[in-house]
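For this view, one protein chain was removed and the others were kept in their places.
Letters A, B and C name the chains as they come in the text, with residue numbers starting at 1 for each one.
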Amino acid sequence: MVTVTVWNEYRHERESEAVAAVYPDGIHTVIADALGERGHDVGTATLDEPEHGLTESVLDETDVLVWWGHKAHDEVADDVVERVVDAVHEGMGLLVLHSGHYSKPFKRLMGTSCSLKWREVGEKERLWTVEPGHPITDGLPESFEVPHAEMYGERFDIPAPDELVFLSWFEGGEVFRSGCCYTRGKGRIFYFRPGHETYPIYEQPEVQTVLDNAVEWAAPGDGPTPTFGNTDPIEELE
Amino acid sequence: MVTVTVWNEYRHERESEAVAAVYPDGIHTVIADALGERGHDVGTATLDEPEHGLTESVLDETDVLVWWGHKAHDEVADDVVERVVDAVHEGMGLLVLHSGHYSKPFKRLMGTSCSLKWREVGEKERLWTVEPGHPITDGLPESFEVPHAEMYGERFDIPAPDELVFLSWFEGGEVFRSGCCYTRGKGRIFYFRPGHETYPIYEQPEVQTVLDNAVEWAAPGDGPTPTFGNTDPIEELE
Amino acid sequence: MVTVTVWNEYRHERESEAVAAVYPDGIHTVIADALGERGHDVGTATLDEPEHGLTESVLDETDVLVWWGHKAHDEVADDVVERVVDAVHEGMGLLVLHSGHYSKPFKRLMGTSCSLKWREVGEKERLWTVEPGHPITDGLPESFEVPHAEMYGERFDIPAPDELVFLSWFEGGEVFRSGCCYTRGKGRIFYFRPGHETYPIYEQPEVQTVLDNAVEWAAPGDGPTPTFGNTDPIEELE
Partner (left out) sequence: MVTVTVWNEYRHERESEAVAAVYPDGIHTVIADALGERGHDVGTATLDEPEHGLTESVLDETDVLVWWGHKAHDEVADDVVERVVDAVHEGMGLLVLHSGHYSKPFKRLMGTSCSLKWREVGEKERLWTVEPGHPITDGLPESFEVPHAEMYGERFDIPAPDELVFLSWFEGGEVFRSGCCYTRGKGRIFYFRPGHETYPIYEQPEVQTVLDNAVEWAAPGDGPTPTFGNTDPIEELE
């Protein structure tokens, strides 16, 4: 059982009727329920809680953090960002969803602008699995459609992923690297493109399957904790 | 529970007293016992069995194949090699040990010569974990020693690994990429350097831990089986 | 100045009027002319020449080999294939074009089936640059179109490229990894998807620019020639 914290900005849903109609209890609740039903131990945290709900003790208990943010990236306090980044370095998994590409923790961990092209007209997206041997693809079909999506198009300004799992095709003519795996420090990071505040994408079973698989993949292991700094020689020196 | 088949050339042990003294029942037996004790369902197969013990039905039942060979690589029949390669492409895991770098299946899957430098004087080797977030390092220390080893040195003529997990230091002045992960087709391949027929390296707990972890890592998942060939358009064409 | 040999099966063009109408002197001639105009020293070779035109001495003089084949892959003699593979391992560059994905040298160097989805209805393709810092993209726009193309769709059964430079979008709903860089031995390999025998794709300036850049990128360098085999210790051993 993996301990998951689903973090959501949770502003849209309280400010916009259109968003509230799709996610009345917030995007985090839909994701948390989906992961809980699949056997994970799931909590949630949101921007307007003290310390954004991401206290030291919450992060200490979290195996995998799921991140949704969109319009208030700048309101995330820098010390909380550093806390999240440190936790990833020490082994916590991080799933960054959709517009989270522009979140502070993701940009901080990537070291690039994470910019992309976008368009919001509700066009069709089709995701193709390019690495069917990867555990994040367990139980998926070769491809699946998101009927109405906000388009994200290349050039996506990220480091080349350690593993590229999904590619997206968009009706309007663009493509996108939609499922990207990274390791930073001891932590595993998965960026997953699909999702939006006014389309019920997180209700799709294929999307929920990906999130479930990604939580398993990103969960911390039991590898050695490296020591750093000044060290004595192991071998005798001349 | 992962179904493992440990394949061994099993010639040294029957021909040399020095080898038999270290591995009286064959290298495969020591490895199989170690994996069995760790909860895997393990069988063995050897070169001099019909079809080298790697019949279609054996491979169909095998999740992960462990390969040890040294002096009789050329005696492995090409049709069995193709059968192993096909099984990897379809998702079977493959662990290639030490001198298996020159085995037909490994060379066939890598597409390179897989050549290296070597020396057999029983010098010290120290393996360093370079990716402590990788599941193959679970339960390991930062580094561990093999007191007496055959040296393998760079340049190791392999494709750049998808993931590089261990590096070796040798007393005589060389280094080596000792833990290399690949995906070919749907199958996962792990090359692990340590091992030898006259040093009891497969009795070392750290080495057994790596084999156990690698079996888990290489076990087939449940990703989609791609379809290939002529295909109709999904979208309406102009 | 890079010495290039453009190899072509050169059967279609002599057997089909439709193909001859597009490439009257063979696909190789169009490619060779384009590379020659850009300053390379270019020769050609074809399947029906002795040793397919790829004698030892031709390969010894070749910096970069460009490979086009389609319907007669099986007629390429295995000893010539091994000669090409050896030359790549020793540093010769290899550009594999379009249907060359199924050529013997490419499959031999990749170690996978190199299968894919395909459809031949002349639909539109759009190539997107995903690594604008890569030298193969010099002088290119962010994206460019091939007005009428044979579709190739994922899953493309290749090892994950060392560098992924282009992605293709297809009108019919598929995507493809269209520009893939590999190193095998000392040789650099670039797979480039666009091209067809009945569409004048190799006349497109963007396509010619890619071929020119790829020739430069794949040209052999002056790195060390590794020594392999038994070697003395460099350091004094205890």
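The working rule: a contact is a pair of C-beta atoms (placed from the backbone, for glycine too) under 8 Å apart; a residue touches a chain by one contact, two chains touch by 3 or more.
Keep in mind that what you see is a predicted model, and the values were worked out from it rather than measured.
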Return the single residue from B:G43, B:G122, B:G173 or B:P200 that touches the missing chain. B:G173
Across the whole complex, the chain not displayed is touched by subunit A residues 85, 89, 108-113, 115-119, 121, 123, 151, 153-155, 157, 159-160, 162, 171-174, 182-185, 226-235, 237-238
In the full complex, subunit B touches the hidden chain through residues 126, 128-132, 142, 153-156, 160, 163-164, 167-170, 173-175, 177
Given the full complex, what residues of subunit C touch the hidden partner chain? 91, 126, 129, 131-135, 137-142, 162-163, 171, 183, 185-188, 220-227, 234-235
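The rule we apply is simple: only the chains that are shown with their structure count from here on.
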The C-alpha superposition of subunit B onto subunit C, two copies of one sequence, needs a rotation in degrees (nearest 5) of 180
Could you please state the distance in Å, as a whole number, between where the Cα atoms of subunit B are centred and where those of subunit C are centred? 31
Which whole number of Å gives the spacing of the CA centres of subunit A and subunit C? 36
For subunit A, what residues touch not just one other chain but two or more? 126, 129, 131-132, 142, 163
